[in-house]
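Apart from one protein chain that is not included, each protein chain of the complex appears where it belongs.
Order of writing sets the labels: A and B. Residues in every chain begin at 1.
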Amino acid sequence: MEPLNIKSSKAAGHSKYSENSSRSHGSGISISHGDGGFKTGELIEKTIGRFIKNSILDNFEDSATLMFGKHKVAFTTDSYVIDPVFFPGGDIGKLSICGTVNDLATAGAVPKYLSLSFILEEGFPLVSLEKIMESVRKTLAEAGTDLIIVTGDTKVVNKGSADKIYINTSGIGIIDEKVCLSPSRIASGDRIILTGSVADHGMAVLSARKEFDFKTGLKSDCAPLNKLMAECLLCSNNIHAARDATRGGIARALTELARSSGHDFHINENSISVKKEARALCDFLGMDPLYVANEGKMAIFVSECDAAKVLDTVRKNKYGKDASIIGTVEKKGKGNIILETGLGTKRILDLYYSEQLPRIC
Amino acid sequence: MEKLQKTLDEINYLAANITAAGKCKKINIMEVCGTHTMSIARYGLAQLLPPGINLISGPGCPVCVTPAKEIDNIIGIIRKYKLTVFTFGDMIKVPGTFSSLSAEKMSGAEIKICYSPSDSVRFAEQNPKKKVMFVAIGFETTIPLTSVVIKDAFKKRLKNFFVFSTHKIIPPALDALLSDKNVKVNGLLLPGHVSAIIGLEPYGFIASKYKIPSVISGFGPEDILISIKMILEQLASGRPGIENSYTGVVKNDGNPYAFSMINEVFTPVDSEWRGLGNIPLSGMELKDIYSVFNARKSFPVKVDSLPEPAGCACGEILKGIKKPTGCRLFAVSCRPDNPVGPCMVSSEGTCAAYFKYLRRK
Partner (left out) sequence: MCLAIPARVIKINKNIAEIESLGVKKKIDISLLPEVKAGDFVIVHAGFAIQIIDSSEALITEGYWKEYFAETGDEYEEMFIAESPEKDDVQ
């Protein structure tokens, strides 16, 4: 999901101004609940999670790992709302397949079956829907010939009750019995591999928005990473965990894993690459690339002994050409990310507490 | 890193001599530019400096110095009149005493974030039936932009475009700050881009009246360190002056044309600064000839502000008297996801920068 939504949504449905009473500035859902930062976590934990607690959900992973007899299965779901629907490097169709495939991949699963559901706004052009379905078809084919959509749903709502098109995909994948990827397996000394440059997707999408009027060759990095992951798992038994860096950026992915694993991470800021155009766009708008959304990048945690080998494998894959080792797992601590700058100074990389807004100051 | 090390060595040498000579125990260097605050925090520059140097963040963030009552006024206008409001992203989350622009947006107010003031006047031209209000905020870097946009609206005889000016200018605030006996500053880092407009001359009083060294600085780590070195050199020699290390961008006379645009459209008025109180002739209001665009005149409103939250130390923090950790609300009830004062709301406010970059758990 694109964290930045600076347009008043047509679907807001509010027509009255609020009463002059509350200092807490509203008790409804705010846009920052969807930015992948602290507020999202708070919403999930305090408003949603407390009604449906169980030991599987408590793991708080992108995919749930389930046992069916001897078989290990990963199950995941995600919803896609993005503006604009067609952006440089992809569209909502491609995104909806990649996002779910990647969540399965980070669990070490081979994606097998997907569901595909739509909520369509009245008036959404059929021609656009066909283009989106063509993207879905192409992305499925790229992810693997035996990956199929087996069920789905379509709903249509009145004009103004949704913003063009929303998609939900859920996915099931099979995890080999020898594979176990989990934050609990992250160990001191593990190396952290990042599969490529950050901020491509978020900034490509933003640059496509009419109100900003940027012209750039920057494309979204939206890509299915299941084959990359499978290649890594084939070359090493010492991969402990993986997480794809989506909304909230690489900062969110690393923060979640640091907290889940209970380990501090030491990250080298200079080793995180940012494409020139992404840097310029971030500089124009005053945003921090570490918190900008990606849709085709993964952080992989691997034992030191296999790090070079896995890095090599990642780099051989077309989606991992710019991969690098960005840091090391330290001993058990508070789950802090200690970022070392190019000057050798250190700071804590925190989960971004609020949606990043374009700024001038 | 070598060049940096050379500058650091010189800083260490100068600082040691200054403190040994008893000129001052601690050398307090204040910056008054939010982008400097962010840069210093982001690169951990304080970690590179000797313990004798204390970096203080002053009132450099236009959002932070906007009084809560001013936000209340803007919200009062929005609630009473049907307007399309444009402002910079920086303003959206600033808390007034009972609401914020972000909360009003949630409740249905048409509030749009723009990257440039030009966006607002273009929208007004394209939507003649809508009344458009641009909430103008910023110091001298930004005021000329609002001037251009107002002159453009004047030329086009737009009837539906209005500006709510919360613009402020830096030199009177510096004068008020330095005359405060509680504020102990030994050197000033001056804002690079404000200076690109106003040049060196308006800062003359810093040396002549207060005998305090000051250096106009760029924003990279080297720029800031070189500027600190230059401040120390002035301190050591006992010859305070206004120096410029950002010569690539700041000319001695600034940008006289842009400076003249400020004076063509705006006139200085007394203005309230959060934390500093009322400062004479430090705010900018539209001149009478442009009063047809003045939102304050066209949209009169009476707003009952609530008392400001107790315990908020933004005022003292803006003067550099306290650090964020000296405020009892910091990181407890005042956090980026639930800010009390603007120092936390603005991404370059002292507290936000501190929270994001410098906090040690």
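Just so we're on the same page, contacts are C-beta pairs under 8 Å (C-beta built on N, C-alpha and C of every residue); 3 or more make two chains touch, one makes a residue touch a chain.
Treat the numbers as computed from the prediction; the structure is a model and nothing was measured.
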item: Contact partner of the left-out chain, one of B:F139, B:W273, B:F299 or B:Y354; value: B:F139
item: Hidden partner chain, touching residue among A:K53, A:K178 or A:K210; value: A:K210
item: Among A:N59, A:S115 or A:S128, residue touching the chain not depicted; value: A:S128
item: Contacting the left-out chain in the complete assembly, out of A:D190, A:E277 or A:D350; value: A:E277
item: Among B:N255, B:S271, B:N294 or B:T350, the residue in touch with the chain that has been omitted; value: B:N255
item: Those residues of chain A which, in the complete complex, touch the missing chain; value: 84-89, 91, 124-125, 127-128, 131, 164, 207-208, 210, 213-219, 276-277, 279-281, 283-284, 286, 359-361
item: Chain B, residues in touch with the chain not shown (by the definition above); value: 33-35, 60-62, 88, 115-119, 138-139, 141-142, 144-145, 148, 191-194, 196-197, 218-223, 226, 245-251, 254-255, 257-258, 261, 348
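Here, only the chains that are shown with their structure count from here on.
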item: Centre distance in Å when chain A and chain B are each reduced to the mean of their C-alpha atoms; value: 35
item: For the chain A and chain B complex, residues of the former touching the latter; value: 6-8, 12, 14-18, 20-26, 28, 30-32, 37-39, 42, 211-212, 284-286, 334, 336, 341, 343-348, 350, 352-354, 356-361
item: Residue numbers on chain B that touch chain A, as the complex places them; value: 1, 4, 34-35, 41-45, 47-48, 61-63, 78-79, 88-90, 92-93, 95, 97-100, 102-115, 119, 137-138, 142, 221, 306, 309, 335-338, 346-348, 355-361
